[in-house]
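Remarks on the structure that follows.
Yeah, one chain of the complex is gone here, protein chain that is, but the others are all in their spots.
Our next item is subunit A:
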Amino acid sequence: MRPAARPADPLRQVLPMLEVRWTRVARAVALGTLALGFSVGLAAAAAWLVARASQMPPVLQLSVAVVAVRAFGTGRGVLRYLERLASHDVALRGMAALRANLYDALARGPVTRVIALRRGDLLARVGADVDAVGDVVVRAWIPAGVAACVGLGSVILVGAFLPSAGATLLGCLLLTGVLAPWLASRAAASVERRGAAARAEVTGRALELLEDGQQLRVAGRLDGRRAGLRAADARLTRTTDDGARVSGTSAAIDAGAQTLAVLCSLLLGIPAVAAGTLTPVELAVVVLTPLAVFEATSTLPAAAVQLRRSREAARRLVALLPALSGAPTTVVHPASDSPFDATPVSGAPPTPAGQGADMLLRLDGVDAGWADRTVVAGVDLALPPGAVVALAGPSGVGKTTLLLTAAGLLPARSGAVRVGDGGALFVAEDGHLFGTTVLENLRVARPDLSEDDARAALAAVGLDAWLDALPDGADTMLGPDGADVSGGERRRLLVARALLAPAGVLLVDEPAEHLDAATADALVATLAAHARETGRAVVVASHRLTPLAVADEVLLLGISSATGGRAARVVARGPHAALRRDEPAYAWAADQERAGEARVLPG
């Protein structure tokens, strides 16, 4: 039952973070042992009572047994209740400690580690995975401990009367307590491993039908796809079925072993009575006690499956933690321009400013990209105080990747990134809003922020009317992750928070997303005006071109046969007006934005 003593066991690696107090575990195991022990005691005492009663002794001689049977019958429920409370307390303490330790480890680990986490991943790890690791206490350790104690106690009890019967009971208990759980765990593992691909296919096909069902109907391909889903589900069922054969064997062992133990006791006990080494009353105890013992091991197959599940969850947690795992975690491979959902993050500058200290940010021949490929190549950029620079280019060209590299959150694949005093702050498309007040959310950027300063910052991004409409003003609570604010309000709150940060350079990704054209343009203008006033620098990535007129320089990223290969380069740079004049594609795209607004959206 216990995890094998391998150094790589992730459950063992995570264990210290649970801060388990072993006295509490021992208490829960003791209570559980007593509860099940009472069951065994009830069976043994009842067997003794019935056998002795059949000899028709004076009733007084039975009174102890009668009291014992009644006590065992009453105590079990109460003890089991106390055991469940004790074991859940241990588990909940473990989960809380694990979450806190996980937080600390991530907060103190390297920043690139944190940025590389997808929001969904992070939530799944600290949510379901921590629960799964905590469940190991209630569903695996304590049942295993209880089963071991009760099993051993029963073997000793039976063995005291008839050693050979004790031995056969032990053998049967090992069948149900070791072999059956091992089989169940193996079955679960095979279903999980072989079913993963089949399950993914079923999910994919079901979602395709739901999302694209109307197209498939019109194109006359619906029946084919339905058959495809059915076939995929049949494959999934087959993998379940293979596992079910093994777990069926486990269940069969469980069911048969109990009766086998009784049979062995009879086979050994009846001759022992004839030989005079066992009294008839003791025979009844030896034969009937095993009937109650196997309840202890009946939970172990499920415990073994839980142990496996918890270990898998622990493995994912270990992978999350820099201190525990040598290899890097999830390599984020962005399918879109926005690889993470939860950001603004600033990193420690990869290189101190060095020469050109008057520059807030300097890129020299930088190749930006992910572990396996360069996305944007050969970028040179220098930002003096007050500079406003824009990155333009089609979606997916690598604007976000370049911003992350400039912020020091992704190592440059070649070239040098130098960040001046104050650092650089990356403001992602979808940063996190905390489930607290508006003011506290802004204080994340500046702890000593006054309410008036907060109001000013919100007014700068056009949220003053919104703030006035809130029931408690800046003290209004936002729902978890800003569930109560609209997409546009959220973008503006994130920008307002970024403006309050002390960073020298703001790297803002798609500030115009989710905003209508006029608000979007005004927000970019606010950022530019702010930079020029305060002597900070701003880089804005935008697929919308109209607002970029306020930038000192626009870098147009693109992939063409001239750039060779698949990495994007800066295909043109200069002020918005110059690019409109010289770059037909840029001019065309900018015209489209205007024409679209003028003709398609009247008013």
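Worth a mention:
Definition applied: a residue touches a chain if its C-beta (ideal position, glycine included) is under 8 Å from a C-beta of that chain, and two chains touch if they have at least 3 such contacts; residues count from 1.
Convention: contacts and distances are computed from a predicted model.
One subunit of the complex is not drawn; among "ABC transporter permease", "Ketosynthase chain-length factor", "ATP-binding cassette, subfamily C, CydD" or "AAA family ATPase", its UniProt record names it "ATP-binding cassette, subfamily C, CydD". From the options A:Ala501, A:Leu515, A:Ala541 or A:Ala567, the residue with contact to the chain not on display is A:Ala501.
Residue A:Gly269 is the one among A:Gly32, A:Gly151, A:Gly269 or A:Gly504 that touches the chain not shown.
Checked against the hidden chain, the listed residues A:Met17, A:Leu361, A:Leu425 or A:Val524 yield one contact partner: A:Leu425.
In the complete complex, the hidden chain is touched by one of A:Gly166, A:Gly243 or A:Gly420, namely A:Gly243.
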